[in-house]
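What you see is the complex with one protein chain gone and the rest in place.
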Amino acid sequence: MKRVIVIGGGVAGMQTALRLADDGCDPLILEKEGELGGKLRDWYVLFPTFTPASEVLAELKGRVIRRGIEVRTSAEVAAFTPHSVTLAGGETLACDAVVVATGFTLFDARIKEEYGYGIYDNVVTSADLERMFAEGRVAKSDGSRPRRIAFLHCVGSRDEKVCQSHCSRVCCITGVKQAMEMKRLFPEADVFNFYMDIRMFGPGYEEMYREAQQRCNIHFVRGRISEASPTIDGRIQIKAEDTLTGRPLKMSVDMLVLLVGMRANDSNARFAAQSGVERSPSGFLAPKSLFLDGVRSTAEGIFYAGTVTAPKSVGECVCEGYAAADAAAEYVKER
Amino acid sequence: MAAINFGYTISKPRAIDIDRNNLRKSDEILHEMPELQACIGCGSCTAVCTAGNLTSFNFRKVHTLVRRGEYEGAYEEMNKCMLCGKCRLVCPRGINTRGVAMLIKRKLGDF
Partner (left out) sequence: MFAAVAWKWGSWLWRLSSDDRRRILKGIPSLATLQAVGETVSESLLHRRIFRVNPLLGYMHMSLAFGWFLLISVGWIETVSYMGFRWVPLQGHVFFKYFATGLPHKPVFEFTMDLLLLFVLSGVALAWGKRLYSRAMGMRRTTRHAWGDRIALSALWFIFPARLAAESLTAALYGGGGFLTGSLGAALDRVADPALLGHAATAAWWFYSCCLGLFFVGLPFSRYMHIFTEIPLIFLRRYRLRSGEKEGAFDRFQIEACSRCGICIDPCQLQQTLGIDDVQSVYFLRDRRYGRLRLATANNCLMCGRCQVKCPVGIDLNTLRLNSRDTMRNIPDERRYEYLKGLDRSQGAGKVGYFAGCMTLLTPRTLRAMERIFGAAGEEVWWADREGGVCCGRPLKLSGETDSARKMVQYNTDLFRKHGITTLVTSCPICLKVFREDYDLPGIEVLHHSEYILRLIRSGRLPVIYGAERYTYHDPCELGRGSGIYDEPRAVIEAVGELLEPASTREHALCCGSSVANTAISDGQQLRIAQAVVQELEATGAETIVTACPLCKKALVRGAKGEVRDLAEIVAAHIR
């Protein structure tokens, strides 16, 4: 049986391995963390249906185990070619093809110093908030209930000042989802979402946006927050322009949530240099074509699945798992 | 001559009339600073603006109006700017905002 190595054990990687097994190949998942699941492990519920992430993850992991797919955790990849993968420990594994499903890196919000993340209490990122949801204790740092919450869209995406010019796509809908969850937890609180553009690209997303506005009474303010500073009573004062009225706006809030974007992994540059695959200007790996070869790399025998090529939602990553596995299986059979 | 008060004033039409507006100056400005077209109107420049903090100066609005051929008052408005450069530090589109302020003043000094 042909051996195909899947680098990365997130949703895309797991689905790729499952499909490879269906296609009659012998997949091996290399996961750098201690367990499978990738970024989804840190997520609470998924848009637009509020389905628990754990439910999706448990099902996918169950299938991997039931199929008896070989998995190596805590195995970080140092380099790869189409027919070999070298681990950080120096061990080299032979294979017939490689599927890269290494995912993305969350933008480090501390770089946007003016938003005060890591400086003031109660400035959190969307990832922090998911963790708080999952742990069931969403509160201000002093344990009290927030009465006014602001979300800021596009932190570390569409921002040339931090060299992240691309749109991370899923943060808009994440912002809407998290705002609704906050409203559910704190019905008495006012929730404001500050945005530049709202991009509702998926099925059910626009409807969810409307629901957030109409049913949940979430305030959407068109303007990007420019500065955050602490007030004497421990709140956070934010400044923006309310561009629809053309006037500067300032308000104090109890919590400021930064919707951080997806950025390309630093390892992409190394992989591109070693394996001859190409990177797009955003730093994500570039598929051979955006239309007919979305899961193929520019090098023979190397395939992509998931967010290693661009920001994507969970559902899209799973779909790419199927496509990448089929493309890889076709390749190894013809070899 | 003293102005005669007729009891009413003729108000200017509200609409920005692109058919009527002369876009030559606007084109000149965009020719020298094409990146200004990349503005997505997020308002960051105006929110941080040192002068906008103290006056009604709205950088985003002024340059948008100029791009539509509405030049009246643009020079005077831009003269409120202190050129401190905070806006350039926050612009997510990397627009050379200080350069824009200087360019608009240079091109529209006689309006």
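Going in written order, the chains are labelled A and B, and every chain counts its residues from 1.
Criterion: contacts are C-beta pairs under 8 Å (C-beta built on N, C-alpha and C of every residue); 3 or more make two chains touch, one makes a residue touch a chain.
Keep in mind that what you see is a predicted model, and the values were worked out from it rather than measured.
Taking every chain of the complex into account, the chain not shown here touches A, B. Set against the missing chain, the residues B:65, B:95 or B:108 yield one that touches it, B:95. Touching the omitted chain from chain A are residues 111, 113-114, 116, 119-120, 160-163, 227-229, 266. In the full complex, chain B makes contact with the omitted chain through residues 35, 48, 50, 53-55, 79-80, 82-86, 88-91, 94-96, 98-99, 102, 105-106, 109.
Heads up, the rule we're going with is that only the chains that are shown with their structure count from here on.
Distance between chain A and chain B, defined via averaged C-alpha coordinates, is recorded as 38 Å.
For chain B in complex with chain A, the residues that touch the partner chain are 40-49, 52-53, 58, 60-61, 89-94. Contact residues of chain A toward chain B in the complex are 114, 154, 158-161, 196-197, 222-227, 239-243, 246-249.
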